[in-house]
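Some notes on the structure that comes next.
Omission of a single protein chain aside, the complex is shown with its protein chains in their original locations.
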C-alpha cells in the first residue's frame, strides 16, 4: 500500500513539502515505515532516528500496525510552550 | 510613660476603638506591654496570648524595648491572601 | 550585541480599595527579558466546610503591610532571578469570585517563576498584617485569626 505521511517543522523543511508518500508492505508496522522512509525519502535520513510517528493522531510505537487510510504523521521532537 | 496602641480586627472589635492607651514603666519591653494590656484593658484578656506586637512597623519580640514616641500595634493572627 | 547585564528586579506593591485589574498586574511584569510569567489570584470562594460566604471584608495595618510586602518582594528577588514582581491586595468588601490578592512574577525560565509565586503567597499569608472578616449567609460575621503558626519573620 502507499501511505501519505504528514511532515512538520524540520521534516517539512528538509523535504520541501507538507507531505510525502511511501510504499509499504501490507500489515506494515511503524518500524517498517521508519525503514522505508529512510530508503525512499533520502532527505529524511539525517533526522530519521529522532522522529516519532503518530497514527490516527496518537503517538505510535514501533509495533503499531498501519492500516490503509490511517492518518500518519512524522513528529520531530516537539518545542511548543 | 503612656503609649497608644493601634488595634486591628478582633482587637479593635473587642475594645470598640481603633487604639487604646496603656501606662508603662520607663524602658518597658514588649513583655511588659503584654502584661500591662492584660491588666489595664480587660477586653483584650481573651485574646492576649494570641497577639503579636509591632514596634515601628516591625514584628517585635518579648525583649524589644519600647521608647517614647514608638509606633506600637497589636497584631492578631493574620489572615490576608 | 551581547546579552545585557542583569538589572535589578522591578517591584511594585499596592493596597487597593477597588477591583484588581489583573491585566494591569500582568502588564507590570511583562518584559522581553522574561520567558515566563506566573500570576496567582486568591479569589473569594462561596463555600467553606459547608458554610456559605456572602462576601469578605479586609482590613490592614497599611504602613506595615506595605513595608512587609516590599520586604517579601525583595527577599524573593534575592532568592530567584526575577525580572519583575507585582503584589496587590484588596481592602474593604470583596465579593464572591473577585480576587482579594494578585501576585505576579516574571523570570527568564519558568521554574523560578512558579517557585517564587508560591513562596510569595505562602509567606504573605503568614506575615503581612491583613485581616479577613467572613460575612456568612446566616447574617453573622467573624474575624478570621488562624491559630498555631508563628507569624514572626
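Here are a few things to note about the model shown:
Labels A, B and C are assigned to the chains in the order they are written; within every chain, residues are numbered from 1.
Everything below uses one rule, namely that a contact is a pair of C-beta atoms (placed from the backbone, for glycine too) under 8 Å apart; a residue touches a chain by one contact, two chains touch by 3 or more.
Please read these numbers as outputs of a predicted model, since none were measured by experiment.
Just so you know, the chain we are not showing touches A, C across the whole complex.
Hidden from this view is one chain, which touches chain C at 1-4, 22-23, 26, 30-47, 50, 52, 96-97, 99, 106, 108, 110, 113-114, 117-118, 121, 137. Considering the complete assembly, chain A touches the hidden chain via residues 6, 8-10, 13, 47, 50, 52, 54, 57-59, 61, 71, 73, 75-81.
By our rule, only the chains that are shown with their structure count from here on.
Our note on geometry: chain A versus chain B, Cα centroid distance of 73 Å, whole angstroms.
Centre-to-centre, using mean CA coordinates, chain A is 48 Å away from chain C. Inter-chain spacing, taken between the CA centroids of chain B and chain C, is 26 Å.
Among the residues of chain B, none is in touch with two or more other chains.
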